[in-house]
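Structure first, commentary second.
Heads up, one of the protein chains got dropped from this complex, but the rest are sitting where they should.
Our next item is subunit A:
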Amino acid sequence: MLVYTLKRLGLALLVTLAVSMLSFALLYLSGDPAAAIAGETANAEDIEAVRIYYGFDRPWVVQYGEWMFNAIRGDFGTSYYFKLPVSQLVAERLSVTMLLGVCGISFALLTAVPLGVAAAVRPNSIIDRIALFLSVMGQAMPSFWFGLVLIVLFSIKLRILPPSGSDNWQNFVMPTIVLGYYAMPAIMRLTRAGMLDVLGADYVRTARAKGAGEFRVMFKHALRNAIIPVVSLAAVQMGFMLGGSIVVESIFALHGAGYLAWESIGRNDLPTVQALILVFSMFYIVFTFLSDLLNAWLDPRMRVG
């Protein structure tokens, strides 16, 4: 287990390094940041001065090395727009995004797992059809459009929820539904397939044969085994969701890290964008790392691979 953990940790670090290089190179290639900072009225001398001041005249390897070295210590430079440390900005906004992510994945799990179990217990029943219908809808509906439909329904017609802002819990209701619904279909399908598999297994038949109640068979014997892949899928989905929260946050003007990313891209605020790409990638990397460890702990066969 220790060897596996160390191996997996090494891989996670390598992936982080590669992502950081890619995101740095991407934005480095994007043209002349000095001209962008100096503004449209600047002449060639001004731009040159800005270039030297920010250190853009040095080779990119040196710039990357410096950026990475500082990033490890939590210093992502200064935002071009806010003139504040990027780390401070990101940290402030990240709490909103993380709260949204936790609410979203909880919503997805709380709807998808019961539905998946119910669908598996009675395949081809009404409830199975409803579950399938919901998951097909969820996969085809653009999340930004679903968000707007909710706004029309709950904010304009019924007037029970605020359309935008991030001040109290009511602001999080619709974003949670939109983000959660995005992750729901995959979790539901996996739960259903897993349960169908497990319900046909010998140990479920044994449990029934020794007279265990149906409820006990479902939850103690079947779901416990079917849920293992669901947990790791949920971890991966959580990573995707945080990255995808940029769309949801911009619809509902929820001032989280995704909204900050959208604003910063529009403002050419490179240090902030770079830091956010790295931070969102880190989330995904950490979540998949944890889910792999969990899987290896639950299933010793995984440790060999």
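Going forward, a contact is a pair of C-beta atoms (placed from the backbone, for glycine too) under 8 Å apart; a residue touches a chain by one contact, two chains touch by 3 or more; residues count from 1.
Keep in mind that, in the parts below, contacts and distances are computed from a predicted model.
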item: Complex member absent from the view - protein name from UniProt, among "NADH-quinone oxidoreductase subunit L", "Binding-protein-dependent transporter inner membrane component", "YeeE/YedE family protein" or "Acyl carrier protein"; value: "Binding-protein-dependent transporter inner membrane component"
item: Given A:V204, A:I265 or A:L290, the one touching the chain that is not displayed; value: A:I265
item: Option touching the unshown chain, where A:A42, A:A118 or A:M141 are the choices; value: A:M141
item: Residue, one of A:V178, A:M195 or A:I277, that touches the chain absent here; value: A:I277
item: Touching residues (missing chain, whole complex) on subunit A; value: 11, 14-16, 18-19, 22-23, 26-27, 29-31, 136-137, 139-145, 148-149, 151-152, 156, 239, 242-244, 246-247, 250, 258, 261-262, 265-266, 268, 273, 276-277, 280-281, 284-285, 288
